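Only a single protein chain was left out; the remaining protein chains are all shown in position.
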Amino acid sequence: MHAINYESPKTVDEAVKLLAAHGEQARPLCGGTDLIIQLRAGVRRPEYVVDIKNIREMRRIEFSMQHGLRLGAAVPCVEIYENGDMRKYYPGLTEAAHLIGSLQIQSRASVGGNLCNGSPAADTTPALIALGAKCRVVGPGGERLVAVEDFCTAPGRTVLQAGELLVEFQIPSPARNSSDAYLRFIPRNEMDIAVVGVGASVTLDLSDERISEARIGLAAVGPTPIFAREASQALAGKRISDETVERAAQFAIAAASPIDDMRGTAEFRRHITGVLTRRTVAKAIERARSTQTSR
Amino acid sequence: MAASANGQGYRVIGTRPVRHDGVDKVTGRAKYGADYSFPGMLYGKVLRSPYAHANIKSIKIDKAAALPGVKAVVTAGDLPALADKMEQAGEMAINMSQLSANILARGKVLYDGHAVAAVAATSPHIADEALRLIEVDYEVLPPVMSVEDAMKPGAVILLPGLRNKEEGPDQQTNVATHLQFKRGDISEGFKGADHVVEREFKTAMVHQGYIEPHNAVGIYNSDGHATIYCSTQGSFVVRSLSAAVLGIPEGNIKVVPAEIGGGFGGKTTIYLEPLSVLLSRKTGHPVKLTMTRAEVLRASGPTSGSTIRCKMGCTKDGKLVAAQIWMAYEAGGFPGSPVGAGAMTIVAPYNIPHLLVDAYDVVVNRPKTAAYRAPGASNAAMASETVIDELADKCGLDPCDFRIMNGAKEGTPQTAGPPYRRIGFIETVEAIKNSPHYKSKLEGPNRGRGVASGFWFNVGLQSSAMVNIHTDGTASLVIGSVDIGGTRAAQAMIAAEVLGLDANDVRPFVADTDSIGHTDVTGGSRTAFATGWATYEAAQDAVRQLKERAARLWEKKPEEVAFSNGQFTAQGDGVKPMTVKELAGRLARTGGPISGRATVNARGVGPAFAAALIDVEVDPQTGKVEILRATVAQDVGKAIHPSYVEGQMQGGTAQGIGWALNEEYFYDDKGILRNSGLLDYRMPTCLDLPLIETCIVEVPTPGHPLGIRGVGEVSIVPPPAAVANAIADAVGVRMTELPMSPPRLLKAMLNKRGGVEAQAAAAGR
Partner (left out) sequence: MAKKVVVEATINGEQTEFLCEPRQSLLEALRDVLELTGSKEGCLTGDCGACTVIVDGRPLCSCLMLSVEAQGKTIQTIEGMAQPDGLHVLQQKFLEHASLQCGICTPGFLMSAKALLDHNPKPTEGEIRYALAGNLCRCTGYDKIVRAVTDAAQTLASGTRKGREGRLGSGPSASEQTDQFLQEQEVK
C-alpha cells in the first residue's frame, strides 16, 4: 500500500474541511470493508484517509413515530440489528444489514459506506429505496437532500462532489399497516455479493386486502441500484392477488438491465429478479398484515 | 458414527487422545511459516504478469532498485539455465527448466500471474511499491484458454519446443502426452450391451483452497549454506528442487518445515522457496516471502479443468461390459496434468472386461496445475459415476446394488498394474447401504438422493523414524512427515502401542532435513501407511534393544526375554518383570542411551475406496442446491486415531461438495482471472453444509504390520457425482458440467420443462 496520512475528525464540519482541502487526495474511512481492500489493490491511492466513525452525529440511530428515523451514515450494521426500534419498524432494512458479509463484516460495515462505495449490488440500498430514504449530504457549500435512488450514478460513482460527506439517512415514519422486506439471491448461504437483491415496502389499506402504496428497489441488475418505479406503481391501489404481484414482477424484470458476469448471466438475473420480487413483495405484505397487532 | 472394529485389542490404537500439538494450535503459539521472524529480516514480493500469454522483450529494474528501502531485485537471469528435459527428483520425474521458468519466467509468460521478477525491501509495503516501478515490455500473444482451443488444428502454440511421440519431432503441439489404456476389445464389448449411456462432461478448474497462503523465509550464509523455513508438505522436496533451481548442492540447503495451514497437494512443489534464498544471497539478510490470496489463486497450482467423454454399456441384468473414455485435462502453462491418474481411476471400482481410455495432457494459458487430493480422480468420477447411475436406472436397479454387483474384488484386473489384492470397495458400498442415512426416508418436493463411489491408489514411498527412550521411560519420536491434519498424534500412538506406553508418553516431533532421514511428502495418503510403518519398525527396534538390556540385567540371552502388555519378562526365579519406565532408569549402567530407528521404502500399498451418499433439495425457481444430509464411507485399513480419520473423510467430502456446487475459475476473454479472491472463488462456509456422517470401514492392507491403508484423499472423489445424482433424483435433470451452480442448473431445469411450462414454474405455482 502507498503511504497514507490518517485523520480522525470529531465533527462533521471538521471532516468537511479536511475533505474539501484535499479533494481527490482524501477519502472518508468508515468500516474499511471496501476502502482498505481498494487501498491495498492500488485502485484508490488517496494521501489522506479521513476516519468519520468518531463523529457522534454520524453514529446516531434516532427514531420516533412522529419524526421517523435519522440513521447516521457511519452506524455499523451490527448496531442496526441490535436496535429494537430498527427491528420493529424497519425489518427489511435491518435484515439487509444483517446479510452483508459475515458477522465480522457487520461489526464494521455501515449502510452509509455501503451506499457511498457506489456498488450496484449493495444489499442495504434497495431496502433504503423501498423506504423512500433521503440522504443528507453536507459540503463546503452547505447541505442538500438526495433521494437514495439518485445517489449512485455509475458503478463506483456517486453524486458526492469534492468535500461532500454523506452524514445521515432520513427515513419516514412507517405508516400503519406498512412494512418492508429485503431478499437477495446468492449461490452460497452467506458471504456472497448479491446476484440480485430486491427491497420492497408496502402500505396496506385498512381492510388489509389492498395495497395503497408500494416501493420496490433492485440491486445488482443495473449499473446503479434501481428504483423500480413502474413495478411500484403497478402495486399501488391494487387488490392483493397473485396477478397483482406477478404484474409488479414483470415490471421489475423490465426495469432491470443486468450484465453477464462471473456472478450470473443477464438471463439468470432477469429470471431471479422476477422470482425475488414476488417473494419480497409477498413477505412485505405478510409483515404489514401482522404488524397491526404489534404496534 | 464410526464403525470401526477394534478386534485386535489394541490399547492405544483406536482411541482418541488429545493431539500433542493441540494446545499450541488452540492458543496461537504454533508457528506457521509466515510467523517466523529473524533479526534484520527483509520482505520479498513477486511481480507477476498481467497477461495470459506474452513474450518478454525486456525488464528494467533500475527504478525499483533505487527506491529507498529496496535491497535487491531479481529476475530469471539470476537463476542458472537448466536443461529442458525430464530429470529424477526423488520419486518424481520433473522438467527442471520448466519448474525454474514457473518460478521466474524465462522469456515468456504463460498465464495471468506468472512470476516475472522479485524484490526484497525493508517492509512489505515498500516491496509492493517497488513492484510498480519495474518496467516490463511485453509482446502480447493470443491466449489459449480451453483444451478444445489448444487441441484444434492451427492452435496458437504455447511452448515452441514441446513435442509428443504421436505427432512426431517436427510437429509443434499443445498436447504434451497422449496415454492409452486398453483391455479386451471395445467394439465387441459394446455389441454385448443392452443399455448404453454416452455423455460429454466439462469440469472447471478448481483450487485446493488451503486457508494459509504460500510462504518461505530464506537465510543464506556466506559459507554457501542456506536454511529455508516454510510451510510445505515435503521438506525434502523443497530441498532437492530448490537446490536444482538455484544450482547449489542439495546438501547445502536445510529445510525446516513450519506448521502448515493446509496443502491438499498444492504445497508439494516450490514457488517462493528458491526466491527466498536467492534474495537472501543477494542482500545478506534473511528474506521472507508470502503470497497474497490473489497470488495463490492466480499463480500457485490449481487442478485441471477437463473435458471427458464417457460411454459405458451394460446388459439388461446390470452387468457392465464396456467402457470407452476420451479425456483431456488442462495442464496449465507447462505439462503435467493428472490426466494419467484420471485415466487409471475412472472405472477402477468395477470389473469391466472391455476398456479403452484415451487421455490427453494439454497445455493452456492457465497456471501450472499442481496436485489436489486424489489428483484427476474427482473429474473422472463425475463422468463415470453419473453414467453408471443412469445405467442402474435403466436396469431398474438400486445404485448401490448395481455397484456391488459389478464391484472390483481381490483378483479383479486394474486399468494399469497387477490385479487387486484384498480391497474394501464392496464393503464401502455396503456400509452406505447399512447407514442410518440410507435407511431414512427422504420426503418432500424437489428433494433427491444420490450415491457415488471413488478410488485412489494411495502411495508408499520412503519414510524414516527414530524413537529415543528417555531415562524417565517416556519416548520421543522423530519423523520427517509434516503434520497437516493431526498425523503426528497417530504416529505417537503407534509408537506408544508398540512400547506399551500411553499416547501422552510419546512426544512426536517433525524434524528438519538435517535431523531425520529422507522422508517423502505428506501426501498420497501415505503418512499413516508408510511413516506409520517406519515408526512401528523404529519402536520395535527400540524394544529389541531394550530386551537386550533386560537380558543383561537378568543375565539371560535376549531371545529369552519376552515383551508383551508393556512388560519385559523372562523365565526363571528372581526375574521381576519390568516396564519400559522401570528399565529406562537403568539404561546408563547397561550400555547407554537407546534409540530405535527404521527406514522404509513402503511396498504393497493398499488402494482406497470411498462412497458418498448425499441428499439435496433444489429450489426449482432459482437452481440453488441445499445439501440436506451427507454420509461418507471409506476403507482406511485401520483407523489409528478415529477422530482424525473421520475429520479427513469429512473434509474431503466438503471439498467435493464445493467442487460440485460453486467452485470454478472464471477467466475473461483476455485470459485474465476475474475471481482471484475468496469472495468470488466460492468455497463452502459453515452455513452451507450439514453435519457429515462417517462410516469407517477397515479392511486391512495385507503385509502392513497394522493393516493401515491410508485416509487422506479418496473422500473427495465421489461427492461431485453424488450431488449430480441427487439432483437428477430431485428434479430429473442430468448435469454434465461442474460446477452445478444455480445459473447452470436453472437453465437445465427450464430447458427440461420447456416453453410455457417453464414460465408457469418460474411464476412459482
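Just so it is clear, A and B label the chains in written order, and each chain counts residues from 1 on its own.
Here is the rule we go by: a contact is a pair of C-beta atoms (placed from the backbone, for glycine too) under 8 Å apart; a residue touches a chain by one contact, two chains touch by 3 or more.
Remember, predicted model here, so these are calculated numbers, not experimental data.
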> Taking the entire complex into account, which one of B:138, B:190, B:210 or B:667 touches the absent chain?
Replying inline: B:210
> Quick one: which of B:35, B:512 or B:560 touches the chain that's been left out?
Replying inline: B:35
>> Using the document's definition of touch, tell me which of B:97, B:337 or B:653 contacts the absent chain.
In response: B:653
> Where does chain B touch the missing chain, residue by residue?
Replying inline: 16, 18-19, 21-23, 25-32, 34-35, 37, 68-69, 125, 208-213, 259-264, 290, 292-293, 484-486, 641, 643-644, 646-648, 650-651, 653-655, 677-679, 683, 685-687, 689, 691-692
> Of the residues in chain A, which ones touch the absent chain?
Replying inline: 1-6, 29, 31-33, 36-37, 39-40, 49, 51, 53, 78, 81-84, 87-88, 95, 98-99, 101-105, 107-108, 183, 189-191, 283
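In this section, only the chains that are shown with their structure count from here on.
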> How many angstrom lie between the CA centroids of chain A and chain B, rounded to a whole number?
Replying inline: 43
> In their complex, what parts of chain A are in touch with chain B?
Replying inline: 1-3, 42, 185, 187-193, 195, 246, 261-265, 267-268, 271-272, 274-275, 278-279
> Taking the complex as given, what residues does chain B use to touch chain A?
Replying inline: 125, 128-129, 132, 621-624, 661-662, 666, 674-675, 679-680, 682, 684-685, 687-688, 741-743, 746-747, 750, 762-764
